[in-house]
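Here the complex is missing one protein chain, while the rest keep their positions.
Think of it as A, B and C in the order they're written, each chain with its own count starting at 1.
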Amino acid sequence: MKETTVRRIKDLDLVSPILIEGLPGVGHVGKLVAEHLIEELKAEKIMEIYSPHLPPQVIVLDDGTVKQVRNELYAHRGEDRDLLILVGDYQSATNEGHYDLSGAFLDLCEEFGVERIYTLGGYGTGQFVDKPQVLGAANSLDLVEEMKGRGVVFQENEPGGGIVGVSGLLLGLGRLRDIDAVCLMGTTSGYLVDPKSAQEVLRILSTALDIEVDMQALEERAKEMERIVGKLREMEKAQTPFETSGEEDLRYIG
Amino acid sequence: MKETTVRRIKDLDLVSPILIEGLPGVGHVGKLVAEHLIEELKAEKIMEIYSPHLPPQVIVLDDGTVKQVRNELYAHRGEDRDLLILVGDYQSATNEGHYDLSGAFLDLCEEFGVERIYTLGGYGTGQFVDKPQVLGAANSLDLVEEMKGRGVVFQENEPGGGIVGVSGLLLGLGRLRDIDAVCLMGTTSGYLVDPKSAQEVLRILSTALDIEVDMQALEERAKEMERIVGKLREMEKAQTPFETSGEEDLRYIG
Amino acid sequence: MKETTVRRIKDLDLVSPILIEGLPGVGHVGKLVAEHLIEELKAEKIMEIYSPHLPPQVIVLDDGTVKQVRNELYAHRGEDRDLLILVGDYQSATNEGHYDLSGAFLDLCEEFGVERIYTLGGYGTGQFVDKPQVLGAANSLDLVEEMKGRGVVFQENEPGGGIVGVSGLLLGLGRLRDIDAVCLMGTTSGYLVDPKSAQEVLRILSTALDIEVDMQALEERAKEMERIVGKLREMEKAQTPFETSGEEDLRYIG
Partner (left out) sequence: MKETTVRRIKDLDLVSPILIEGLPGVGHVGKLVAEHLIEELKAEKIMEIYSPHLPPQVIVLDDGTVKQVRNELYAHRGEDRDLLILVGDYQSATNEGHYDLSGAFLDLCEEFGVERIYTLGGYGTGQFVDKPQVLGAANSLDLVEEMKGRGVVFQENEPGGGIVGVSGLLLGLGRLRDIDAVCLMGTTSGYLVDPKSAQEVLRILSTALDIEVDMQALEERAKEMERIVGKLREMEKAQTPFETSGEEDLRYIG
């Protein structure tokens, strides 16, 4: 396998579809939202995307079978418009791979006539976040204004380092193909998987999409994680100043 | 040389062949089994695979001549079915190279009509292993069941990090080409070449292949290695707590 | 996106154009000069260059919209001859990418009939520089002589490590296409963005181009930076010998 390869599982004609991207990233915020949507909407897998830019690896499932690491595209039939949801095990392992895979995703967007892209992610603040906000960036000024109206926060110099990876490139390269795209980033410590931040992102996204999504599963996970975070903070306070903060060991527990 | 290149040494029509992959990896378990099989079965080299994804290196042999690093394919004529055995000096040095070489190996599988692949490796536990087990993962549920019946251990969450490299990709990418494949991993410390773990893998493999293989050479090597391990453990016990454990210096002695 | 891609914004026939390259580098000297020229000459953007060799990233602008990282080509109509000015967010992130992008830039030079290239950069000395000099290197002896006459300093063994990146390759690969090219490097500490060094480079460049450029904006920025440097030096003197020098924290403030 030398090239990114799309395996088509089901052929569908979609009506005015919107793409939602939730590949792994900071706090797995985007991944949590996208996977929750797939489950709640009973979205159907229509494509698998394999690529030599992903790690050379299979995942071993609980039943002893393996799964080649990949990205996956799901479809959901809506009332007025359909949804495409992009999830996966990994993002590209190389710079060039990010460009290659984002290009492949935009090819699919053009094929399906995607009218708008939402890319979802976390924005790491380095501190535990009590009330997550949803920061935004978009590839058109109209979209910025629309999202401000929905409670998305646009701050000068945030994120200062730009947006790296697929969530950024779908906006930047999407503009070159005249596809509107917005990135929604839930603030999060960056140390742990963060379902609470994911809830905030989902709240705004479901309003924007005008769909109702049961959030219970995400809420339960958020409560459990809050208990864990509470304990970690107690442990932190109990530490003498000369001990290490312990935070380094907590990255991506969840 | 810009591309992976197959040099054909002998043309053969094979009957219902099975591929056994034993490239270098953890504890060199797969390599020991595959090379032992080649020797005992007097298998014949039919192809050499060269690739710019392998290290840019020649090996100097005892007679002063050199050998370009490569992978090699051997064939053995069986009674009912034939065997192909894949061995080599190295696996790919890059992520993309793993995909490229695995793709080349699967092309050869399709050319020969390979019906099943066994990939062999070690599973590093970080501790000296008295009774090696053989862990498994497969690319079909039927194959998982069959292998359980042969004593292969399938454990939830093992291996947790998935299977990296050719041993994993032949399963994952093999599924996409409808080729059944199973990975057999002998548990091993990961610090030393481990012929004892290789023996366990070979025991299960030879039953599955319904062939008889003299194990004496492997047994002798295992005994010798056990003596070395015994001495290392004594040395370890004799060390004061402030000395380093010595294990770091023992990796891949053998 | 698998290849470097040029997006043409405006078609222009240019008269005997000269290319000025000012991509990011040491002290951002070249970037400051090139961006100052674009502003003062009201040069017009005619092309955007996108590439998988640039970081996989968008920059978030103050209005909440994003910009795919890229290189840009501006044109200015002069009296006798026209100018092309090359600027951008980044240089290539890989060795091969430097060759690929430099090749793409030289293709554009051939298309426009560029007669000479000036590449601009900083030369890091590791110490604060009171009176910046402009060091030079060129791809023809005639050009070396001409530049000596304009006050450019050519020193044996400087720069000792050669010139790395686009500023070097446009000279080296430009020679192979028979395009004259000279690199002007303002000496600078390498720790901070250096508008004072940029002023010296611009002084020589504007004489060579026989154009008048208002330097006020650059002068103001230089004065402000001088105040910052003055304070840093005071802090440095006030430090006890065992404190760190503070310089490490100052890289690319500006």
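A few comments on the model shown:
The rule is short, and it goes like this: a contact is a pair of C-beta atoms (placed from the backbone, for glycine too) under 8 Å apart; a residue touches a chain by one contact, two chains touch by 3 or more.
Keep in mind that this is a model prediction, so the values were computed, not measured.
The chain that is not drawn here is touched, among residues C:M1, C:L173 or C:L232, by C:L173.
For the options C:G25, C:P52 or C:G136, the residue in contact with the chain missing from this view is C:G136. For chain C, the list of residues touching the undisplayed chain reads 92, 95-96, 98-100, 102-103, 136-141, 144, 148, 154, 156-159, 162-165, 168-169, 171-173, 175-176, 183. The chain not shown here touches chain B at positions 1-2, 7, 50, 52-53, 55-60, 62-69, 93-94.
We adopt the following convention: only the chains that are shown with their structure count from here on.
Taking each chain's centre as the mean of its C-alpha atoms, chain B lies 53 Å from chain C. The multi-chain contact residues of chain C, meaning those touching 2 or more other chains, do not exist; every residue touches at most one other chain.
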